[in-house]
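Worksheet: one structure, shown below.
Missing here: one protein chain of the complex. Every other protein chain is in place.
Should a chain be cited, it is by its letter among A and B, assigned in written order, with residues numbered from 1 in that chain.
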Amino acid sequence: MMSSLYRAAKGALASRLPGRGLILAGLRDLRRRPWQSGLMVLGVALGVAVVIAIDLANGAARRGFELSTEAVVGRASHQIQGGPSGVPQEFYRRLRVDLGVRTSAPIVEGIVYARDFGDQPLRVLGVDPFAERPFRDYLAGMPGVSPGFEAFYLQSNAVLIGSPLASRWGLQPGGSFRVQANGRLVDLQVLGVVEPAGERDALALEDLLIMDVAGAQELLGMQGRLSRIDLILQPQEASALTAALPPGLRLKAASEQAQTATQLTEAFLLNLAALSLLALVVGMFLIYNTMTFSVVQRRQVFGTLRVLGATADQVFWVVLLEAAGASALGALLGVGLGWLLGQGAVGLVTQTINDLYFVLSVRQVTVTASTLVKAMVLGVGAGVLAAAVPALEAARVPPVTLFQRSSLEARARAAVWRLALAGVTLGGLGAAALAAFQSSLAAAFAGLFAILVGFALLVPALIVLLMRALGEPLGRALGFEGRMAARTIVGALSRTGVAVAALMVALAVTVGVSVMIESFRGTVVNWLELTLPADLYVTAPTAGGTRPSLSLPYALKGQLEAVPGVASVESFRSVQVEGPMGPVQLSVADARRRRDARLYRFAQGSPEAVWAQVQQGAVIVSEPFAYRHGIPPSGGEVTLYTDRGEHTFPVVAVYYDYSSDRGAVLMSENVYHQYWDDRSITSLAVYVSPGESIDFVADKLRRSLAGTGLTVLANRALREQALRIFDRTFAITAALRLLAVLVAFIGVLSALMALQLERSRELATLQALGLTPAGLWRLTLVETGLMGAAAGLFSWPAGLIMAAVLVYVINLRSFGWTLNLQLQPWILMQALAVGVAAALAAALYPTARLARMPISRALREE
Amino acid sequence: MAELVRLEGVIKGYREAGRERLVLQGASARFVEGEVVAVRGRSGSGKTTLLNLIAGIDLPNSGEITVGGVMLTALDARQRTLFRRDNIGFIFQFFNLIPTLTVLENVLLPSQLAGAGQQALGRARDLLDRVELLDRAGQFPDRLSGGEQQRVAIARALIHRPRLVLADEPTGNLDAKTGAAVLALLDELTRQHGNTLILITHSRRVASYADRVFSLESGRLVLESEPAASFGAT
Partner (left out) sequence: MRKVLVGLGLLLLAFWGSNRLLRAGGPQAQEAPAIRLAPTGEAPAFARVLEPRAFRFPQDHGPHPDFQTEWWYYIGNLQDAAGERFGFQLTFFRRALRPGSLNRPSGLAASQIYFAHFALTDVARQEHSSFERFSRGAGGLAGARGDPFSVWLEDWSVEALDALGERVRLRAQEGDFSLDLVLQAGKPLVAHGEAGLSRKSEEPGNASYYLSFTRMDAAGSLLVEGEKVEVTGQAWFDHEWSTSALGEQAVGWDWFGLQLDDGREIMLARIRRADGSLEPVSGGTLVEQDGSLIALSLDDVMFTPLGTWTSLRSGATYPLRWRVEIPAYGVDLTVEPLLEDQEMEVSVVYWEGAVEVKGESAGLPVGGQGYIELTGYAESIQGAF
């Protein structure tokens, strides 16, 4: 009974699964075309590698961020925070002595820049060892009081550093290094080197300077203030404490703190992940392309198999298994390659996070099991998905043993218009998705992909039209070969259509991303002109590119105004404050100078009227801020927790700003001083008196600032610096674009090479009939060149549509800013050139091979 | 002897250039187990069409085809494929060996398709021995001459003990001498195993191997010759 059941089950299964022989035939077929199979594997590998590299880099960045947050937050359940000037130190005494809250620890935090080590930003963590015990593991080794540790308390420049940092910089206990701390240069002394107990601690200590809380106050100029107070509280204790807090101080759950910070970078990381998927999509086209080819070429074999009794299922699976096998190999290679790329990508990603968000130091990428699984799922999944259509095609091969190639091509040509219709429909659906789901970033990317694929489906139709139009002129210009080339491309549409579509998609991605970057850059250049009008700027040198988080004394303003030749000095303060909507970047500007009217996107009244209101307590918000928080063009308001308690500020304008994707609120300095105790300055803008030499005044300023470590930059230099940071921000995007081009190049190489190899017999026949070797070269090069050019041309509209979606939809939804779409002709020319070059390169090997081969042998070729 | 194949008023046409062209116009015949039948006809007379119909590759516009008691015309495409896999051996004019499989693997293929891979190994070797190609079992088909390739195809056609072997111009692509040798082998093996063989050919000489010879004329099967004990064809 059982055995008969078993046999029945086995029989049923056998009719669906391909047997050993079939699989062997499939795999050997892959081996018989090492070029195509190799390129297919490489295509998958590259696609997977890019995704994995970005995934690893993003993962490392997230993990680094989590760890550094964890390191700094420790086991705290809550934190007491104040405004930009922090928490009065006296409140800590009150908390501990009068209120008896003893699981509390005073923290003084800040950023300094290591002058001896490329201005690398370092986080200062000022702690009290006696209060630390319950909070942070890696500080548990602090000896409290022991011979040699007294200096931790006594010397305001004594620091503990982690051993990774120490060995990177060659620092020993007792050594010293110089940092820029706000408006001062300070030599810090390494009192001790902390040996991390584990990988977690090692990451936590990566860029940390541990100091005594008093030393940190002095280093950062925060006497009498704490950055925050860490607490471990039960919920009921927390609510009791909230009631006891004076205005200006807030109790926050530590988890909430970590969350808001991770949210900052999510859009950025998501964008990277999506762009990396584009590379995989290009890789999928490559697989589709290769598999379609191999199916088309093996119709005869599949027909025979069907006659011999192979079911359609079996044929379908054999093709799918082939693709899965090649993809699995590619995915494995991709993980290795991705890991290598990830090493570079993590640097670029963290650099960008450092430039745009916060100080983050990550040097390691870790390949976890989940990375491997992800790679295999993505790689094999993409491969199988891409091979599904060719596999269906193979399964549909009737059990017939002799095929008329012409009938296949006839069917392909007949399908052209149906495909085009499907393409238009898909593209339309994509556009509809973009329009329908206004705020969803995922829908935006899905829509973009749909439009791109829809466009790819249009390609065969476009080829037919283009070649029809070109046939005659080409014939006139190049004679037989020209006519023949155009006709062959249409004649072999089942192959050429796929190849050109794949190349078109890849080129369109590069066009789209390039146009987006250039548009962004152009927009930022214009904006910088408007936003940096002063002659000279005083700030700290930040080779690392991190936005300076300086707190300079207010007196510096007067000091610089007294320098001869200085007409006026404007102070600028950039701080993070809190409101009911979370952390808010506050830009505090000298109220005397009106903003350039062109900076306003929406304004209530004239620029003069706007500014008059700002001086009286209104604020203006940046475009991303308005987008993010749904501030209407008029009648909006922003509520902030000030040192005087909660206050609501009316919003009188929305201004263009590209400095922060979180958005910012701009407030006049006199208003800020009214609501906050913080009197520090982040940077200063200096206007030179008319007739004075800017260089001369800059020199005088530098002399006046001697010993502060601050630099004086001409506005042009500052703009250049801003653009350098901008370019660095897009370095990873540019790298992704380059990889997509590479995948595309490989794709077209493989497709066109296969096409030419397949045509060996046909070309040999032509040779037998009298085609010269030179004619052979002309024919193949014109043919492939035409296809490359077609792909390049078709990539223009697709790329521009993609650029428009990236600029007007994706960027808006990710970051909330308006960019001006700017088209640089070189981008289009480059796409065309890459297309043609790849196509021509693809013709070289097959043509050379054919040219060397005796015609008689070529005639017999399969 | 038992009847194996019955064709009843089979009509089959193709649409060509918008016009229906009838290839078979009511062909009827009965073939019994163990006999060798040849079907002759000029090019385009519908020989291959007839073979495809008997193999269940194609369906007639009307009429009935029964093989081994199973009415093929009542089966769906998948059932016909499975029936073909289990009951019919095929030999082609152009051999149609799978280029990426070795000689042995090509012979094994039909049984593997049926899910019975390695059990057939001994039989495959036997058959290869019979077609005198055992020493080339590990080679790929493109190293073999046409006659050798067709001998492999014969072995492949017999591996799964089909009741019916269909051969479509098996010698059409071979020189006369090789063709004769291949044919002799095919004849010997099928008779030895008691298979029914339907040979399609345009050659009288080839047809002479058959017990009975039909010709396709105007889309009908006409019996040309038969041995003393005859079976009728209407």
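Simple rule for what comes next: a contact is a pair of C-beta atoms (placed from the backbone, for glycine too) under 8 Å apart; a residue touches a chain by one contact, two chains touch by 3 or more.
Nothing here was measured: the structure is a model prediction, and the numbers come from that model.
A.B. asks: May I ask you to name the displayed chains that the omitted chain touches in the full complex?
C.D. replies: Contacts of the unshown chain, counting the full complex: A.
A.B. asks: For a quick check of understanding: of A:Leu165, A:Ala181, A:Val213 or A:Leu474, which residue touches the chain that isn't displayed?
C.D. replies: The single option touching the absent chain is A:Val213.
A.B. asks: Among the options A:Asn58, A:Gln89 or A:Thr371, which residue touches the chain absent from this view?
C.D. replies: A:Gln89
A.B. asks: So one chain is hidden, and I want to know which residue out of A:Glu66, A:Glu195, A:Asp313 or A:Asp677 touches that hidden chain in the complete assembly.
C.D. replies: A:Glu195
A.B. asks: Given that one chain is not shown, which residue among A:Pro34, A:Gly100 or A:Gly118 touches it?
C.D. replies: Spelled out, the listed residue whose C-beta touches the missing chain is A:Gly100.
A.B. asks: Looking at A:Asp116, A:Glu150, A:Glu472 or A:Glu720, which makes contact with the chain not pictured?
C.D. replies: Touching the chain that is not displayed is residue A:Glu150.
A.B. asks: In the full complex, which residues of chain A touch the absent chain?
C.D. replies: 75, 89-90, 92-93, 96-98, 100, 102, 106, 128, 130, 133-134, 137-138, 140-151, 153-154, 156, 160, 163, 172-174, 189-198, 201, 212-215, 217-218, 223-224
As a working rule, only the chains that are shown with their structure count from here on.
A.B. asks: How big is the gap, in whole Å, between where the Cα atoms of chain A centre and where those of chain B centre?
C.D. replies: One centre to the other, that is 63 Å.
A.B. asks: Hey, which residues of chain B end up touching chain A in the complex?
C.D. replies: Touch list, chain B to chain A: 52, 55, 57, 77-78, 81-82, 84-86, 88, 90, 92, 94, 96, 98-101, 105, 108-110, 112-117, 156.
A.B. asks: Considering the complex alone, what residue numbers of chain A touch chain B?
C.D. replies: Going by the criterion above, the answer is residues 10-11, 13-15, 17, 19-22, 24-26, 28-29, 32, 300-301, 304-312, 314, 398-402, 862.
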